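All protein chains of the complex are present and in place, except for one that has been dropped.
In order of appearance the chains are A, B and C, and numbering begins at 1 in each one.
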Amino acid sequence: MAMNSVGRGDTRPQADMASPPVATFTGNRGLQMEEGLIFEQGQDGRTAVDLPEPKTAELRIGNVKPRTSIGLPGLSEPQVIRHYTRLSQKNYAIDAGLYPLGSCTMKHNPRLNEAMARLPGFADIHPLQPISTVQGALEAIDSLADWLLKLTGMAAVAMSPGAGAHGEQCGMIAIDAALEARGDKRKRVLVPESAHGTNPATAAALGYAVEAIPATEDGRVDLEALKAKLGPDVAAIMLTNPNTCGLFERDIVEIARLVHEAGALFYCDGANFNAIVGRVRPADLGIDAMHINLHKTFSTPHGGGGPGAGPVVLSEALAPYAPASAVVRGPNGFTLVEHAEGASFGRMKAFAGQMGMFTRALTYILSHGADGLLQASSDAVLNANYVLASLKDTMSAAYDGPCMHEALFDDRFLKDTGVTTLDFAKAMLDEGYHPMTVYFPLVIHGAMLIEPTESESKEAVDLFIATLADLARRAKSGDAEHFTAAPRLTPRRRLDETAAARKPVLRWRPTEQLDEAAE
Amino acid sequence: MAMNSVGRGDTRPQADMASPPVATFTGNRGLQMEEGLIFEQGQDGRTAVDLPEPKTAELRIGNVKPRTSIGLPGLSEPQVIRHYTRLSQKNYAIDAGLYPLGSCTMKHNPRLNEAMARLPGFADIHPLQPISTVQGALEAIDSLADWLLKLTGMAAVAMSPGAGAHGEQCGMIAIDAALEARGDKRKRVLVPESAHGTNPATAAALGYAVEAIPATEDGRVDLEALKAKLGPDVAAIMLTNPNTCGLFERDIVEIARLVHEAGALFYCDGANFNAIVGRVRPADLGIDAMHINLHKTFSTPHGGGGPGAGPVVLSEALAPYAPASAVVRGPNGFTLVEHAEGASFGRMKAFAGQMGMFTRALTYILSHGADGLLQASSDAVLNANYVLASLKDTMSAAYDGPCMHEALFDDRFLKDTGVTTLDFAKAMLDEGYHPMTVYFPLVIHGAMLIEPTESESKEAVDLFIATLADLARRAKSGDAEHFTAAPRLTPRRRLDETAAARKPVLRWRPTEQLDEAAE
Amino acid sequence: MRYLPLTDDDRKGMLARIGVSSVDALFADVPEAARRKGKIEGLPDHAGELDVERQMKALAAKNMPAGSVPFFVGAGAYRHHVPAAVDHLIQRGEFLTSYTPYQPEVSQGTLQYLFEFQTQVGLLTGMEVANASMYDGSTGCAEAVMMANRVTRRSRAILSGGLHPHYAEVTRTQARWTNFTAIDAPADVEGKEDLAALVDDQTSCVVVQNPSVYGHVRDLSALAEACHAKGALLIVVVTEVVSLGLLTPPGEMGADIVVCEGQGIGNALNFGGPYVGLFATREKYMRQMPGRLCGETVDADGKRGWVLTLSTREQHIRREKATSNICTNSGLCALAFTIHLSLLGEAGLTKLARINHATAIAAADRLAKVPGVTVVNDSFFNEFTLRLSRDAASVTETLAARNILGGVPVSRLIAGQPQLNNLLLVAATETTTDDHIEALAAALKEIL
Partner (left out) sequence: MRYLPLTDDDRKGMLARIGVSSVDALFADVPEAARRKGKIEGLPDHAGELDVERQMKALAAKNMPAGSVPFFVGAGAYRHHVPAAVDHLIQRGEFLTSYTPYQPEVSQGTLQYLFEFQTQVGLLTGMEVANASMYDGSTGCAEAVMMANRVTRRSRAILSGGLHPHYAEVTRTQARWTNFTAIDAPADVEGKEDLAALVDDQTSCVVVQNPSVYGHVRDLSALAEACHAKGALLIVVVTEVVSLGLLTPPGEMGADIVVCEGQGIGNALNFGGPYVGLFATREKYMRQMPGRLCGETVDADGKRGWVLTLSTREQHIRREKATSNICTNSGLCALAFTIHLSLLGEAGLTKLARINHATAIAAADRLAKVPGVTVVNDSFFNEFTLRLSRDAASVTETLAARNILGGVPVSRLIAGQPQLNNLLLVAATETTTDDHIEALAAALKEIL
């Protein structure tokens, strides 16, 4: 590894010296702090904001009573800062290490994007200000939309969905609307077995019977099976491409042809668009709708679970059905269509979309440019194939390469070791790695889906590979306990999820209430 | 403790379960990452900035050769972010825990101050822009100066010194200049034994013989000894008040009288001004000069060692000698005197001072207001006395209370335990506490100087007290090994300072150079 | 490219290990016809920070920030002062750049704040349980109706005429395409509607907003009883979360589901998003909730910790049988909310709400004195409706030209109802000064 070939005394690649058990009074372990709930730290009357007295004590709240007590804890600012700083220190993050969660695209989140999203001209404008006072915001949305259209080759884009699943819903409603418009109500939606859970959930919510399409040996849609399932009551296929096994659907053009021939429409789950940006225009594959997770492909930060944004690109056939709000470029500047007009199917969300995500994504896109986006997807695919090639003999690859942006392994290499995929993942935590996505896609036994992304250096990927290889050797060598007892070096060890679900405790309650409840 | 009386399952006060030793391949331990030097991660041609091509390749650099190689490593932005994020995770900080470093005043650093200092109107202005374009900056400096003058009651303030020690130098030069102006060159400066190292260092640099004033049993200047030392060749006394033992110099008014009587001047080290802000005006004590560490009393962040700012307030007698640059309020706005005029002794530093610290301190001061500053110093003193009262029987207090903002202990309670002050401090690291200041002031054996500051809640101070009491009990119980082996849970265990000093390695060098050097 | 660490040498070495000669070879599965040679046309190449910053600032400069002018715009998004601590903390990489807490051992930070968030939402709304957030209030509203349909096994929802029109549209869109019926009550400008009469034993739920989009504040207890009498649920929508610092919470009025737009605490206006939907209900409906839930448990050493729980409701486990398709939610906005609310605490939130109310009273009283202006409301929290002597949309444009953002014309929200054209929604918060109110009053006096 380059990073260790120079310098001296770098301790990284050495095995860590085991230190003896140490008990502490506080429960803290050096810089790893124990921290109670915010509710356990409150005191009456204390607050971390200084506010002036209200100008009047008068109340004009009709027949509603003013509230007497809420139950919120009172803390000072230093306490709140410390509390959330400590909580943050219990999290893994891209900023701190490789985060190879397949399908989730944990790539670098540039801080420039954060700074730009916080310009008062973007952050401090209201969605219902007069249109004349938000021309820059509309232009930014329009620019981003223009990039998305050019990169996908599609006819239109609905910007408002709040995340990928919301985008799926938007796209599928558009398909519904188009079918309805031609008086052709259909009943079934075809979804590969390997699909992300949001696909069947979305289709089912719209009242469709969801039918699984099986996969071939090599991890793609079984074309013959698909043909057999297609028919006049199939409304759409929902296909992820590159698919959730990290593979490009080789027959996708043919699939599109067959789907259209059957009078159905083609919804493409674009969560993995990041593998092909700049290299393949989805329009050229024959799709009708695709959501783009700005929080994956265009790097708006995941933020511990959100927010995201899921604009949906649409074909000519679906464009008329796009929901409000929509930005329109006109001769005298930009306007915002805020009411569903014409064939528009309605509205997905209040206001005009996840503006804060748009500014970040646009900043990311302008920074990369056409050449950079192409290089990014190339590097993402290169890194994944490098992992696949380097580990396929040590671990067990689900499919031969080449893969796209993520490499899929199964648990055959753990056979008879007493180590499960979950154990293997937990041992990675002790090594300072967030595990890959595990047990997804469901079609692969003990699946491990590794997406390094383009943000990782070769040095980092090399160390990751070496670590996984070492763990695999260790598992095979019979040291199952190293895995089943893992993690042991994390802020918490394995958590009892069964107990959590059996008698759910979803919120803190003051002791008195708990006692009452127990009575 | 209030925070544990409600809620349930809070693990904080329990003793931590010891976990078995675990070796890892990476050397990482869960979220605690190993990280090499930036120089060990570079690759040629890689950079984390994208710059356009220069408009011309022409060089106009006279007879100087353009540089061919520097030796800097090339990294991408994600690598740099990760590197410094990981480094930060190896640091203790106020944000993460109680930081009771006596004399250092590790109080809460409000983020509002950071935000205000970064307003382009403050951060993006040049010190040599036309004065008409920086009126707001000069007004901010003037406002801060006004607060400092009102809080101290002094006649003038020199704003430019870069930190406390620089302020000392400024004040002592002013004293020098005043003495010189009256044709009265003197040779000696009196400094208490307990003084901070910067005091004698400053006096010595100005060519003075530094003479120690002994302390009384109760930790104050020995008035009789002082009288004996005062004489016509004494230029000044440098006295910290509250002093470095955390005590108010009871006789300070008398001391000032005696010093002045002897024709000398009174330099007060104001590092501990935070104990008395709003309660005592130093002018009323009879001092002639005092620096104020904005990075202590007024909470500009310490930043791992700086920057700070050390404005010096001056008496009428010294005011004429203040250095450039100085802000002057005039009928047509503010002006900046940039050249030493009249009796001014010169210039301490380029430009007009640590503006970025001024804006932070002013924000802090405006936030607190006169009432809040008084409450802050009251709470600081209360917290310290609470620690003193709570631990004086478990540990050994150097002096009886009341103390000011910090409580001083010695190592008598560790007698015959085999545990030193240093060991005790290192055991605190395992408990998640930064130790107090140790072995300072030098006059106290094995000194432990605890300054909780006003930013700590009673709950936090209670847990701190309980932890120290537990450690003290543990030490007395004969478990010396727990201390001598500490710390064991920190990113590094005890570091070999002797080896570091014996053959100093002050920078990284590429392996080739090291090999050459070894030959 | 500053974000890409691989060097050309790296790439060569890696291709060699893979055993292909170029990256193109890795894309062999792409049908020939769909492979693009060279870059996609019409798009610029990469740009440095300075350059991108200039482009983005140029766009930002074409907008009129709320903070730069007298500002009275609300109608579902409110400008409150967010302490600097909030933005500092949510930008810590450990929060910002982490994923959904699927590996709880290294995600306790996220999980614990979600648990705190759920608790805060429960306390604020007066409900028993809350989820870990929805995209925003409007999507939460639609999800609430779908949940009510599941709980009651009915499919007729009644939407109040005081419900924010965008919320109603989102819910109607859901209704239309996921097959339930949404009955719209007429615009309730005066705040006098009585929906109880519409509730029958086909009704799954009544959705009512409090304060209503026109600002009226009402006790909903009677409506709740009417709903419950017919086996329907009462869904209460709150678009201004700060109001919960002053008003009896929906939970105490008998609400079964409370949906709230949480933006007002911790989050900037952001031209409409990202925001954060609060979603709370009674314990007995817990398993019908959409979205993620964080629950308490213990680890292998017996220490308290948190995990995502009850995920058998969710799409990634339950797939086509999930309670909702939501996956990514509003995590970081929820964190901002949680931190801001922790800073406020009981005393702070209560006072903040009082200040908002007092400021709005001052604004209403001052504006009522302007000829051509009538205040419609008897009751309100921090927003009320004005009836102007002429078209409100053109008035707001005229005000904007004078650098005053004077409110939201109702016609902006509801198209095609000319009788609403003169109505203007005016909001005031703790950021509104006397000078702002005076400026608006003076300008209106001239314009009307």
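Note that in this section a residue touches a chain if its C-beta (ideal position, glycine included) is under 8 Å from a C-beta of that chain, and two chains touch if they have at least 3 such contacts.
This one's a predicted model, so the numbers in the text were calculated from it and none came from an experiment.
The undisplayed chain touches these shown chains across the complete complex, A, B, C. Interface note: of B:L258, B:I276 or B:A472, the residue touching the hidden chain in the full complex is B:I276.
Screening B:M116, B:V234 or B:V259 for touch with the missing chain picks out B:M116. Although one chain is not displayed, chain C still touches it through residues 2, 49-50, 53, 81, 83-84, 88, 91-93, 343, 430-431. Listed here are the chain A residues that touch the chain not shown: 8-11, 17, 19, 30-31, 43-52, 75-79, 81, 85, 110-112, 114-115.
Everything below uses one rule, namely that only the chains that are shown with their structure count from here on.
Among the inter-chain contacts, the highest number of C-beta pairs connects A-C.
Between chain B and chain C the centroid-to-centroid distance comes to 44 Å (mean Cα coordinates, whole Å). In chain A, 35, 37, 39, 77, 81, 85, 89-96, 108, 110, 367, 429, 455-457, 460, 487, 490-491, 493, 508 are the positions where the chain touches two or more neighbouring chains simultaneously. Those residues of chain C in touch with two or more other chains are numbered 1-5, 7, 10, 46-47, 49, 83, 85, 87-88, 93, 106, 296, 298, 301, 303.
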